[in-house]
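Notes follow the structure.
The chains shown are only part of the set, and none of them has been moved.
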Amino acid sequence: MNSFGRRLILSTFGESHGPAIGCILDGLPAGLPIDEAFIQSELDRRRPGQSALTTGRKEPDRVEILSGVFEGVSTGTPIALLIGNTNQKSRDYDNIKKIFRPGHADFTYWQKYGIRDYRGGGRSSARETAARVAAGAVAKLMLAQLGVTVEAGILEIDGIRAHRFDFDHARRSPLNALDPDAEAAQQEAVLRAKEAHDSVGGTVLTRARGVPAGWGEPLYDKLDARLAEAMMGINAAKAVEIGSGCQSARLKGSENNDPITPEGFLSNHSGGILGGISDGDEILVTTWFKPTPSIFKEQQSIDTEGNPIRYSLKGRHDPCVAIRGTIVCEAMAALVLADMALLNLGRRMEHLRAIYSRG
Amino acid sequence: MNSFGRRLILSTFGESHGPAIGCILDGLPAGLPIDEAFIQSELDRRRPGQSALTTGRKEPDRVEILSGVFEGVSTGTPIALLIGNTNQKSRDYDNIKKIFRPGHADFTYWQKYGIRDYRGGGRSSARETAARVAAGAVAKLMLAQLGVTVEAGILEIDGIRAHRFDFDHARRSPLNALDPDAEAAQQEAVLRAKEAHDSVGGTVLTRARGVPAGWGEPLYDKLDARLAEAMMGINAAKAVEIGSGCQSARLKGSENNDPITPEGFLSNHSGGILGGISDGDEILVTTWFKPTPSIFKEQQSIDTEGNPIRYSLKGRHDPCVAIRGTIVCEAMAALVLADMALLNLGRRMEHLRAIYSRG
C-alpha cells in the first residue's frame, strides 16, 4: 500500500506536519558507492522556495542515511533515509480542520479512514515526494553504473507547448523548461495565475537513455504499465502517455509502426517500448498534471458535518505543481527502471550460469 | 510477472498457438453465485469474426471452470478457467519465424529471452486477453453484488470523436460505439483502412458507476495509478487519462476543481478519484490504442540474423484493436475495482469489529 516496486522496493512514511518523513529502499545491490552529496543535490532541485514560481515555504530538506551504507558503499541491506520536517506551521491549517478542500484528498481520506491528519494535507501532501526524490537519487546512482540516465523537463504549461526538447536547458531553468523559446511565455502564465490567486496545469516529458533492450516483464509488469502506474501515482497527475501516446491513436498503422533497420529504429513512436519490453531506443513518457488545487480564490465546498460552505484558502502553495513535479517524474522513472534492471536478472538460464559458475 | 492484483489476483498463462490459454483467479470471496453463462457471454463479446470490423479468425472461445465453484457458488478457493485454442493455423506464421514485425513484441521478446514462440505472437498475442475478459466477468459478478457496474465504449476512431456517451448503444453496436451519430464515420474509417491494407487507432472510454467513496490505497496503490497500470498493460495501449485527463492540464485550478456540495460534486473533472481514492462520483478512464501493428502493406525490418528485409504480412488481423479492446478495458477496470473493494476491507478498526464481533 505504501510500497512501490518488486525487487527494488521503496516504502515511504510520514506526514506533512509530523516530526519527519522518510523511506526504506530495499533490494539495492551491495557494492554501489553511495554519493550522499548527490542525493542531497537532487532533494535541493525539488526543494520549494527557490523562485517566485514555486511555493514560498522554506524546507531545508536535509537527508540523513540511517542504514545500509558502510564506508560509503551499499551493503545490500535496506537503506533508510530520514528527512526532518522543520517548517511546520500547523496554525496555517486550523481553518481547514473541518473543511474539505475541492480537488484535494481531504474528502476521500475522511471517507476512507474516518480520521485524518488535516495539517498540510497530512500523508497526501506533496511533501511525501521528497522521499521519492531521495530514493530516486539512489536509483539514479545504480542506473548510472549501467549507462542509463533519466532526465525530465516541462513540455507544456497552461497550453503553451515546447517545440524543442533541450534537457540540459531544463536542468538550469527555474521552470525546468525544455524549450528556451517557450520558457518566457510559460513563466508568464504561471505568474499571471499566481497573481490571479489561481493556478495552472502543466506537462512533463521524461526521457531515459541507455536502457538496453529487454527490460520489462510481460504481461503484468510491463515497462509501460509500470511507468504509467508510477507517473499516475504522483500527486496531481491525470494522464500518462508512452512515446507518441494519444497522437499514435490518430495515425495509421503504416505511419505509427517504427521501421527496424540493422542500425536501429527509424522512428520512435513506441517510446522505446514494444510489448511491454524496452527495445533499446529512448524511453519517452509524458505526464500531465492538473492545476494546483490549492488556490486562494473563493470556493464552494462542505464541512465535515456536511454543511455547505464558501471559503478562501490561506497558506503558501505552488501555482503550478508540474514544475517541481518534474524532479519527481525523474525519480519515479529511475525507480521503475532500476527495478526492471533487477527483475530482468534471471530471465535466461545463461544469467544464472554467468553468476553461479564463477566460484 | 504474469499476475495482476493484490487481493483478487489474476494469473494468466498460455500462448496463441499452444493447446489452451487460461487463468487462475485467486482471492474471490466465498458465497458468490457464479453465472457461467454470463462469463461465456462476455467472452462472446470479445470474440473475433463477428463482423467485417474485426479479424476473420473464428475462435469459439468456450470457457471451462476447473475449480473454485461448488454447486454454482464460489468456495473461496482459486477459480481456474480454461479456454482451448482451436483455430491455430501455425503455417500462417512460418513466414515470420525469422522476422521481427515492426510495432510488435517479436524483437523485444527475442532480446529478452533469446527464444520465442513466434506462432501468432505467442504469449504477446492479444489472444491472452480472452483470459482477462473471463476473469473480468467474474469480477463483474462480484461488483454487481455491491451495486457497481463497469461499461466501456468507443470514444474515438481515427480522430473521429464521439460527442454523446451512450453506453447502452455501445453495447449493441458492432463497433462498440458510444455515439450513434459518429458511428457511421468511425466504421467507414475502419473499413477504409482495411481496404488500404492499413489500420487505424482508437480510444475507449470506461465508466464505473456505484463505486463508494473510499476505494484506492494511498500512496502506491492509488486507484488511478492502478487503473493506469491496468489499461496501459493492454496490448497496443499508449496513453491513459483519468477524468478530464490531458484537458485538466490546460484548465485553471478554479476551473478544474470540482466544487463540493451536500448533494455531491458539481462537476467531475477528477474522474471520481481524489488523492488516489474514489470520491463516490463516476469513475472515468480513457485509454488510447495505437493502430494495429499487423498491416499488409510492405514494411521495412530485420531478420533474426540482423539482415535488413522488406516484407508483407499475411494472415487475418483486426484493422482497429480498440474495438475489441473495449471489452478488455471493461474487464481490467472490473478487476481493479474488485481488488480495491477487497483491499479497502480492514482500513478501519470498525471493519474488523463488524466482522469479528458477529459471534
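When the chains are written out, they are named A and B in that same order, and each has its own residue count from 1.
Here is the rule we use: contacts are C-beta pairs under 8 Å (C-beta built on N, C-alpha and C of every residue); 3 or more make two chains touch, one makes a residue touch a chain.
These figures come from a predicted structure and were not determined experimentally.
Undergrad: Since every chain shares one sequence and 2 appear in place, tell me the total number of copies in the complex.
TA: 4
As a working rule, only the chains that are shown with their structure count from here on.
Undergrad: How far is the middle of chain A from the middle of chain B, if each middle is the mean of its Cα atoms, in Å?
TA: 26
Undergrad: Which residues of chain B touch chain A once you look at their complex with the stated criterion?
TA: The contact residues of chain B facing chain A are 1-4, 10, 12, 100, 102-105, 107-109, 111-114, 123-124, 128, 156, 158-159, 193, 198-203, 212-214, 216-222, 224-233, 235, 237-246, 248-262, 266, 269-271, 273-280, 288-295, 297, 299-302, 306-308, 322, 343-344, 347-348, 350.
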